[in-house]
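The structure is given below, and queries will be raised subsequently.
Removed from the display is one protein chain of the complex; every other protein chain stays in position.
The first chain written gets the first letter, and so on, giving A, B and C; residue counts start at 1 in each chain.
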Amino acid sequence: MPNNIYTDLAMEARELHPELRGVVEEKDERPGITISRIKVETEEAAKEIGKQIGTYVTLDAPDLLCRPLDLFEELSKALSDELKAMLKDLKKDATVLVVGLGNRSITPDSLGPAVAELVYVTRHITEFLPDALPGPVRSVCSAAPGVLGVTGIETMEVVRGITEHVKPDLIIAIDSLASRRAARISTTLQITDAGISPGSGVGNTRAGLNKDTFGVPVIAIGVPLVVYASTISQDTISLIADETGLHRDEERLKELAEKVISEKIGTLIVTPKDIDTIVKDMSRILADGINLALFDASYDEIRMLVA
Amino acid sequence: MPNNIYTDLAMEARELHPELRGVVEEKDERPGITISRIKVETEEAAKEIGKQIGTYVTLDAPDLLCRPLDLFEELSKALSDELKAMLKDLKKDATVLVVGLGNRSITPDSLGPAVAELVYVTRHITEFLPDALPGPVRSVCSAAPGVLGVTGIETMEVVRGITEHVKPDLIIAIDSLASRRAARISTTLQITDAGISPGSGVGNTRAGLNKDTFGVPVIAIGVPLVVYASTISQDTISLIADETGLHRDEERLKELAEKVISEKIGTLIVTPKDIDTIVKDMSRILADGINLALFDASYDEIRMLVA
Amino acid sequence: MPNNIYTDLAMEARELHPELRGVVEEKDERPGITISRIKVETEEAAKEIGKQIGTYVTLDAPDLLCRPLDLFEELSKALSDELKAMLKDLKKDATVLVVGLGNRSITPDSLGPAVAELVYVTRHITEFLPDALPGPVRSVCSAAPGVLGVTGIETMEVVRGITEHVKPDLIIAIDSLASRRAARISTTLQITDAGISPGSGVGNTRAGLNKDTFGVPVIAIGVPLVVYASTISQDTISLIADETGLHRDEERLKELAEKVISEKIGTLIVTPKDIDTIVKDMSRILADGINLALFDASYDEIRMLVA
Partner (left out) sequence: MPNNIYTDLAMEARELHPELRGVVEEKDERPGITISRIKVETEEAAKEIGKQIGTYVTLDAPDLLCRPLDLFEELSKALSDELKAMLKDLKKDATVLVVGLGNRSITPDSLGPAVAELVYVTRHITEFLPDALPGPVRSVCSAAPGVLGVTGIETMEVVRGITEHVKPDLIIAIDSLASRRAARISTTLQITDAGISPGSGVGNTRAGLNKDTFGVPVIAIGVPLVVYASTISQDTISLIADETGLHRDEERLKELAEKVISEKIGTLIVTPKDIDTIVKDMSRILADGINLALFDASYDEIRMLVA
């Protein structure tokens, strides 16, 4: 298949390059959850696979579609465990900034702001009223910077302005992702220590949110919530090609794909019909997982923190 | 193409049976809007095309995607004119019940309840305080009966219970539709005097909302807001078949289609990413059009009615 | 004090008539909750106190303001226990209709519709798919009929239309109440087997939702969420009168009250600034309590029912 197909998920990029050197993959299991940990180790591999050097953990929980609450809890705990492994060197008195990226007025894009609102913040107490606390508590704060089209300000300018004042030791960024497979929507989440980097085609390095650009570790958590309608079409063509032997005629295939997509589908970005529920559930799961990882508390206590 | 493909739009059903007898089509134009008026005249045609006997008017406004407010106004006026033509025999003192079908918690399904809320209601004044009115005013009321999964009551039971008390002379029902073409979402609306009838495959005649089942004229207004992901796939295969001559091998084509759909897409129902804005705009346009048709007022006055 | 002050709470009406014959009061305690059970036993008492004959249970949980989740659980369980006591004669196979009264677009009035949406409904399964159930399950359904100003249809007409089709054996009606004391907002709920009856001043007996008008038991659950600004003013004047001995001059007092209220306050109905959170919490507590009472399940299972 052409490698110009874009995906936000390292796992999907990996599937397109299964034999690539410089990429190490490890599988793991938890009740109801398949864990994939992919390490992109070399610049060559990074370039080929279209992802930055770093670790990409994917949690896949297909049964989430049925909304069993015990799987919600297990997924929050799995997220917490993966986060803890990534931030094991973080000092007790470190300040953590949770950044919720996206547009809160567009439901599938509102995951970041929703999580930012549910994260338990303490910085205003640790900073100004430390004596009100029983002991050392992690200093956590949050921001939802909005999007360029609504604010007229580049998201990263806003984040940079805030970080210059807050001076966090770690940034956790939450974002909605685009998946190549509709089935992954609402059942998958990706955690990476590579931060968020703009696609190579965009050529706008200022837009990145990662250790290089911000000087502190950046962990990005993303959930695939949209799929380009054109990928559904491309997948169909690809499968037909495999089945009919048509793939030998690649040029014509590409022409067909372009024709179908432009005529019938356009640049449509689609999302499942029940996206309202999915975003509500997923923001709950992510916030619980982050709160669990940052504070020394049980799942039940964490649930109470934000009512 | 196989005629088992489901669509709520008579125009799309017609496209699949362009030569069918007993179906008459008329085209018309307004600034920015293409109007198609399809009459299904015989039982044979109705059966073949999968639609009840009646008139189906489609208003298509592709530029609506750019959200020009003058097109909003033109579309409301076009809707009003088509409605007025359909209800020209309605008496001055008739009571009209506007029923907003759908689930208000699922954005692409919330068009009906949203319109019901924006329709200007007068029945409580015409009925109980007629002297408060300067002259005869159309008696209008509305209901949003909810959906079976949320209430445990069949929608039509609720509507029937209300109509037995309100005794309307006309019912206008609003619903979200499924389209076969993603491009139609948010740019098309259908008005029909055939009411809403369940698909022939469902075999549940109680579920219909039409003159036969309710004893009064029922005008249904629908907007395509979702598309089955499988139709995107089917469209792709269909186009490939045309281009490659593969359509001669129909059995294999169907097998392929089923394989692609079940593996990659499942029963996913998708909706555009910006569905929140689309539903907000469309409910505004529909409510304005209905208010214009039912009350003797200008567009500006109508806009003021519901602030 | 003048007895023309309106309150929806029997407990407050009782406070204004502490010595009245024909009214029996019983107090009880649960962790964090004070329970008052008032029985209005005679027509004379009913008339004097402005409430129908029946039992009125008030649950008062002042600490709820701090939102401790264990008190949420305790309050849901207390509500469930009081409900179970009231519906102890209800047959296993009885059908229960939960009616959420109020306007969902006005936050302090949206409690009823919110609870109706959170109640677990089963009637569509017990009625149409009984074999899908492991054993006998209570048949529960819900409705949110809207309000006259939005629908043009009297609420009770809609409820009557639905009950004629659903034929429930019990109706549970949820509504927002007006309190005479601002402090009661968000910390109190009232359960009564007297249903909902219009104030004597309204003179519209059709508007009642009770056993007399609907032929089946009606349990009403209400939460005070608004307070008339004039009651704050009246309370102030009343206290001043007590303190200054001014109450001997009642006529002048009333004039003053009227002057203050009309000049400074008008007919303003006020609600706490954080009403969004209060309604969200209270609808959760009520729905959990109702689900607990109607289904044979634990609190944790009930919480999972509606995610």
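In this section, a contact is a pair of C-beta atoms (placed from the backbone, for glycine too) under 8 Å apart; a residue touches a chain by one contact, two chains touch by 3 or more.
Note that the structure is a prediction, hence the values are computed from the model and not measured.
Only one of the listed residues, A:Leu9, A:Ala143 or A:Ile232, touches the absent chain: A:Ala143.
Touch with the chain omitted from the figure is made, among C:Arg67, C:Arg181 or C:Lys211, by C:Arg181.
The chain omitted from view is touched by exactly one of B:Pro31, B:Pro68, B:Pro130 or B:Gly149, namely B:Pro68.
Take subunit B: the residues that touch the chain left off the picture are 67-70, 277, 281, 303-304, 307.
Annotation for subunit A: contacts to the undisplayed chain at residues 105, 116-117, 121-124, 139-144, 146, 148-154, 157-158, 160-166.
Touch with the hidden chain on the side of subunit C covers residues 105-109, 181-183, 226-227, 229, 232-233, 235-237, 239-240, 243-244, 246, 256, 259-260, 263-266, 268-277.
Keep in mind that, in the parts below, only the chains that are shown with their structure count from here on.
Superposition on CA atoms relates subunit B and subunit C by a rotation of 180 degrees, given as a multiple of 5.
Between subunit A and subunit B, two chains of identical sequence, the interface residue sets overlap for the most part, with shared numbers making up over half of the total. Centroids built from CA atoms put subunit B at 37 Å from subunit A. Among the residues of subunit B, those in touch with two or more other chains are 105.
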